[in-house]
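For this view, one protein chain was removed and the others were kept in their places.
So that you can tell them apart, the chains are marked A and B in the order they are listed, and the count of residues begins at 1 in each.
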Amino acid sequence: MPLIELRGVEYAYPLDGGGQVAALRGIDLTIERGEFVSIVGPNGSGKSTLARHLNGLLLPTAGQVCVDGLLTSEPHNLWAVRQRVGMVFQNPDNQIVASTVEEDVAFGPENAALPPDEIRRRVDEALATVGLIGYRSSPPQMLSGGQRQLLAIAGLLATRPACLIFDEPASMLDSINRRLVVEAIQRLNAEGLTIVLITQTMEEAAAARRALVMHQGRIMLDGSPAQIFEQGDQLREWGLDLPTAVEIAHRLRSMGWRLPPDLLTIDQLARALC
Amino acid sequence: MNLLLPGMYLATNSALHRLDPRVKMIAALVLMVAAFVAHRLASHILLTTFVMVIAMLSAAPPAALLRTLRTIFWLGFLMFFFRLFTTPGQPFITMGSLVMTWEGLLAGATQIYRLCLIVILSALLTFTTSPAQLAYGLEVLFKPLIKIGLPVREFTLVLTIALRFAPVMLEEIDKIGKAQRARGVDMDSRNPLRQVSSWSPLFVPIFVAAFRRAEELATAMEARGFRGAQHRTRLYRLCIARQDGLAMLVTCAVSLTIVGLELV
Partner (left out) sequence: MLIRVEHLGHTYIPGTPLARSALRGVNLEIGPGERVGLVGRTGSGKSTLVQHIAGLLTPTEGQVLLDGVPAHERTAAGRAVRRRLGLAFQNPEEQIFEQTVLREVAFGPRNLGLSQSEIVARARWAMEMVGLDASMASRSPFMLSGGEMRRVALASILAMRPETLILDEPTAGLDPRGRRELIARVCAWQVETGATLILISHDLEGLARVVERVVVLDCGQVAADGLARQVLSDDARLSAAGLDVPQPVMLLRALRNSGWGVRTDLLLPEEAIEEIVHARRGAIPVRTDKETA
């Protein structure tokens, strides 16, 4: 059974002055356990809206969303769904509830009414996984943006989810902090966690094994990053870029150079050229 | 983190840090009451010495402690002069109908001293007890009141979140103030009309940001399984240890001694 399944999902919301916005139009999607999927699209393509359907923050106006066999439209399923699917948001500050690191990680287990000893065990485990054990008594302001995102991840890991959704987790961070977060995400996937990464940075999308491109509420492309990037002109029309390495490789190929497919990073390109 | 609030929590590890927050809060209250009960010199000396011992145990930098007294400067000033002029007794300076008495001088000084003691005790409490511990201590102390329908847990949660975001919002206010100043708003104008018109560019963005933040936070909390303040367990457990019993014992001993000295 796939971990997450969407069938015919549509989502529309009313506008103030009358009329409706169709944010999602007929989405069919299956995500298996252990996958690393990235979802890219320009602002307004519906990717954040889609993400919020995966943990029941939003309910579809048509179609259904199933997480681990549980329908998100059933109210009594919601908490089980959210234990299985955690979400890290874009603004590092606005998802931290407590005044110290370890207290914030404890928030999830506290909500699940776990006994204090178990909470302590899980908090320590989660902090060790993301490498923030040394900061356990620090206030969140002492952490860099990237470390705050790691804190958010630890908070979710403490509830032992099967899947983590990241909604543009690094868009407010500089390159060092962005790398910190992306490397943590890759490590978590290597350890078996299913990952869904919403992003506009094509280099981040390239880190996944499967990429979906969204445009005006629909999934337009679904394949490996290399396959997606072959549609360079189409992507540009939809308002997206290609990673620099891919762009250069495309251009050289169009001039007659023969390069292996699947060149996604500068390192791979350099090696292929030498 | 570019702003410092008076009395902010310093995360060092002193003897005082290790005490239960409930014990600290109750002890602070008891000592503040003792400050007002004490009239004799002996009582004052005993109390002051005890507070100094506590200050040493807290490892708080003396300069930082004394700086917290700045907050009550004007209040103390007013109280001093009030006492100076209104306490009956032996006059030492007379200016027309205003009479300064020796007794007034003493009463004024005593009042300032008491005020300083209260502020220092509060500062010692906030320096050595994190906002979360304070909130949790209050929650446990007031837990019995849940039975009569008071929303103690919700209140604690609100307090915790407010304390967590206070530094964030202060920086935001600072940033928006600067952004509007960069657009030509004169925040330091003496003209009252100008002053009022400089509120809207400051308050509207801050309110909008606060509401947006609240919505994002609520969404994140929901996504983390929050379903209300009831039926939640806690990471921390407050337990009374030997040092707490000792601290409470000593504090009671000092206070009772002061009461005894006054009654004699």
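Keep this in mind: a residue touches a chain if its C-beta (ideal position, glycine included) is under 8 Å from a C-beta of that chain, and two chains touch if they have at least 3 such contacts.
Everything quoted here is computed from the prediction, not taken from an experiment.
Only one residue from B:G76, B:G104 or B:P201 touches the chain missing from this view: B:P201. When the full complex is taken into account, the listed residue touching the unshown chain is B:R181, out of B:R153, B:R181 or B:R232.
Of the candidate positions A:P2, A:P42 or A:G63, contact with the unshown chain belongs to A:P42.
As for the chain not pictured, it touches subunit A at residues 16, 42-44, 144-145, 171-177, 200, 202, 239-241, 244-245, 247-248, 251-252, 255-259, 266-267, 269-270, 272-274.
Residue positions on subunit B in contact with the hidden chain: 1-4, 10, 61, 64, 172, 175-176, 178-186, 188, 200-201, 203-205, 208-209, in rising order.
Assume only the chains that are shown with their structure count from here on.
Subunit B makes touch with subunit A in their complex at residues 1, 11, 130-132, 160-161, 163-164, 167-168, 213, 216-217, 219-227, 231-237. Contacts from subunit A toward subunit B in the complex involve residues 55, 57, 79, 82-83, 86-87, 89, 91, 93-100, 102-103, 106-116, 119-120, 123, 137-142, 155-156, 159.
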